[in-house]
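Note that one protein chain of the assembly has been removed; the remaining protein chains are unaltered in position.
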Amino acid sequence: MNTNLYNYLLGIADNSLILGQRLGELCGHGPSLETDIALTNISLDLFGQVRSYYQYAAKVAGDNRDEDTIAMMRPEREYVSVLLVEQPNTDFGYVIARQFLFDVYHYMFLTELQNSKDETLAAIAKKSIKEVSYHVRFSSDWIKRLGDGTEESHARIQNAINDLWTYTDELFHQTEADKEMINEGVGVDTSKLKEQYYKHISEVLNEATLEVPDLKYFQKGGKQGVHTEHMGYILTELQYMQRAYPNMSW
Amino acid sequence: MNTNLYNYLLGIADNSLILGQRLGELCGHGPSLETDIALTNISLDLFGQVRSYYQYAAKVAGDNRDEDTIAMMRPEREYVSVLLVEQPNTDFGYVIARQFLFDVYHYMFLTELQNSKDETLAAIAKKSIKEVSYHVRFSSDWIKRLGDGTEESHARIQNAINDLWTYTDELFHQTEADKEMINEGVGVDTSKLKEQYYKHISEVLNEATLEVPDLKYFQKGGKQGVHTEHMGYILTELQYMQRAYPNMSW
Amino acid sequence: MSEAQIKSLEEEFEARIARDEKIEPKDWMPEKYRKTHIRQMSQHAHSEIVGMLPEGNWISRAPSLRRKVALLAKVQDEGGHGLYLYSATETLGITRDEMFQQLHSGKAKYSSIFNYPAVTWADIGAIGWLVDGAAIINQVALCGTSFGPYARAMVRICKEESFHQRQGYEITLKLAQGTPEQKAMAQDALNRWWWPSLMMFGPKDDESPNTAQSMKWKLKRKTNDELRQQFVDQTVPQAELIGLTIPDPELKWNEEKQGYDFGEIDWDEFWQVVKGHGPCNKERMKARVSAWENGEWVRDAAIVYAEKQQDKKLNKAV
Partner (left out) sequence: MSEAQIKSLEEEFEARIARDEKIEPKDWMPEKYRKTHIRQMSQHAHSEIVGMLPEGNWISRAPSLRRKVALLAKVQDEGGHGLYLYSATETLGITRDEMFQQLHSGKAKYSSIFNYPAVTWADIGAIGWLVDGAAIINQVALCGTSFGPYARAMVRICKEESFHQRQGYEITLKLAQGTPEQKAMAQDALNRWWWPSLMMFGPKDDESPNTAQSMKWKLKRKTNDELRQQFVDQTVPQAELIGLTIPDPELKWNEEKQGYDFGEIDWDEFWQVVKGHGPCNKERMKARVSAWENGEWVRDAAIVYAEKQQDKKLNKAV
């Protein structure tokens, strides 16, 4: 099989899987019915995208893997999602900050992915970008509401942004598979997106009366499968049924 | 195999397994170093007892089951622990209330179990009761400290007792296996302990300036394997490694 | 208004309902009609919202991505139903916040069925099949109820609910056709959800004093026992079709009434749960109240932000 393509697909899809899982935890517990429904909707979109990527990955693998075993039967060290998306739902501020920092990247990434030489990938990107443009709008609007809302909301969202900032740099790291796929015109050269990413993020933060963190140190590891200690608990739940009842259909 | 004996053993051991697991979650997060160490110690004692029971159960089963597969490879509906022990570590008040309501029962139960006609069971009881007499002392002391401490601690522990009271009645329910084992002189006739249990609990609560709840409705189901929704999450963690890496030694 | 005037309004009002005309929020209505509708509609809305919890419990553990997506979509629909119903109830002069307060204080009720735990994946099938199935039977009747906003909400909701019901049945079917473990899981879920589902239709007719009034207002078109019978008659063949057994030894076909006879509901359990002492009543309320309390700063921020934006617009206009 085309291992680079396979790994590249996981590199995209795992982010959505883990973020979708985190958002799914919130379902029924949102601060209002409207935000509850909206976050569930984002989770739904992400899982929908995940299925497209993993189905394609299963095809690329060409063995007995399927979307579910790819999603749920890997050991933790083989999940290559960025550390950002596994961070916990500490409060709604963290949920929105995490979403915003991811959505802006995700939107820019999919915009480019539409031009992939791989037609399947380009098609998934075209379908997904409509959904993700809604995600960016939702999270950006809430960044502004919380930043320019009450004193408490301002402090909370600033705190969340400060805490999660350390995970943004990793979004632009490139694995071997990434580099190969970029060379082949399949993958997106994320290094070209970085400046624009921070510029856009900064503009929204400014508009939200928030400060842009000035941090020299960043965290990494997710793309190499070295996660934070949160990941293990996410996986115990995500994998439970497939692990406890292997090889069954549902 | 002697199914009644096997089930009877699980009926005892599962309580300690799940309570031990709950206490294990607290390790490193206690309100003080001393309480942290003490609760970890209780968890340790309980797991030690669990091993004795399951090892015996494995012998009774006489097949390829062992203590670990009995502990970690059953579906949720086959765990027969009481609902009390799976209740969450909401705060230290809940932890102490849960512990106290269980310890008093546990101590009375083991006192009788020492007279079991089954020598293995009697021996486990003899060994365990020393540990459990310390547990009762620890939790009773804390009931008093919290009950007769500050206004806040009084309110919190009262609240915890009120909430958990609904799970006490189930401690005295008897399954078919229980009844058989009582008939054979192996099991403890818990119905004879009930009055004394509530009397003792009430005395400690009174001394702690706490009110004895007056509740008509009780919860049940654990002994039939119908648990609260907390149980599923306990099991995802408890079982994770055995499920993800079956048939290996550690 | 004189008593005579009121009487004439009331008569006209009853006549409109009798003619199957819809009552709209701006129309005159008796105070009791308004209060009864606020109570029942908000209870219905609360049931949708609390109903998100037992199923939400399985989102993180759904056994396949396809099922996870379907479950998320279903729970989201329930949130949506809650939204319509709160909006429809607001037309009667109560705010959503007031309704939440009534829920959180225990003054307002919600369907008791959601006080049972969803303990295995098969419960997600059983909830869809049985609980949504029972709910639809109640709701279809309500599509013709007299209060316009409620009737319209019901039409919209029924369509989605019947999709959910089929989905739940399909989950159960898949399990019933699966491995012995899966089949046992499905049977176990049916065993646990069957009787609580029958309880969803409420007390027996002779212990249901409000039925007559509700019938007149078309809040009910059939009695509790009639609806329950309809549910049993509809569900038993569905269970048989997929090889599952209804957990009722007294269940048998009655040729004469062309319906099933069935065993007695455990009314003690029914009342225990209604009175707040079911397996999950406390948990459900804790989850709702803590979502509400933890969300306060978010809702406050949104209000303050909206005011600031409004001010900015006004300043620009000046």
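We just call them A, B and C in the order they show up, numbering each chain from 1.
Keep this in mind: a contact is a pair of C-beta atoms (placed from the backbone, for glycine too) under 8 Å apart; a residue touches a chain by one contact, two chains touch by 3 or more.
Note that the coordinates shown come from a computational prediction; the quantities given were computed from them, not determined experimentally.
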Query = Shown chains touched by the missing chain?
reply = A, B
Note = In the whole complex, of B:E112, B:E131 or B:D148, the residue touching the missing chain would be B:D148
Selected from B:E34, B:E119 or B:D214 as touching the chain missing from the view = B:E34
Remark   = Of B:N7, B:S116, B:Q158 or B:Q242, the residue touching the omitted chain is B:Q242
Message = Which parts of subunit A face the unshown chain closely enough to count as touching?
response = 75-77, 163, 166, 216-217, 219, 221, 226-229, 231-232, 236
Key: Absent chain, residues of subunit B that touch it   = 21, 24-25, 27-37, 40-41, 43-44, 47-48, 50-51, 54, 67-68, 71, 91-92, 144-146, 148-150, 152-153, 156, 237-238, 240-242, 245, 248-250
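The criterion applied here is as follows: only the chains that are shown with their structure count from here on.
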Query = Along touching chains only, what is the step distance from subunit A to subunit B?
reply = 1
Key: A-C compared against B-C, more contacting pairs   = A-C
Remark   = The chain whose C-alpha centroid lies farthest from that of subunit A is chain B
Remark   = centroid check, CA-based, most central chain -> C
Remark   = Distance in whole angstrom between the CA centres of subunit A and subunit B is 41
Ask   = Counting only residues that touch at least 2 other chains, which ones in subunit A make the list?
value = 237, 240
Request  = For subunit C, jot down the residues that touch at least 2 other chains.
outcome  = 61, 181
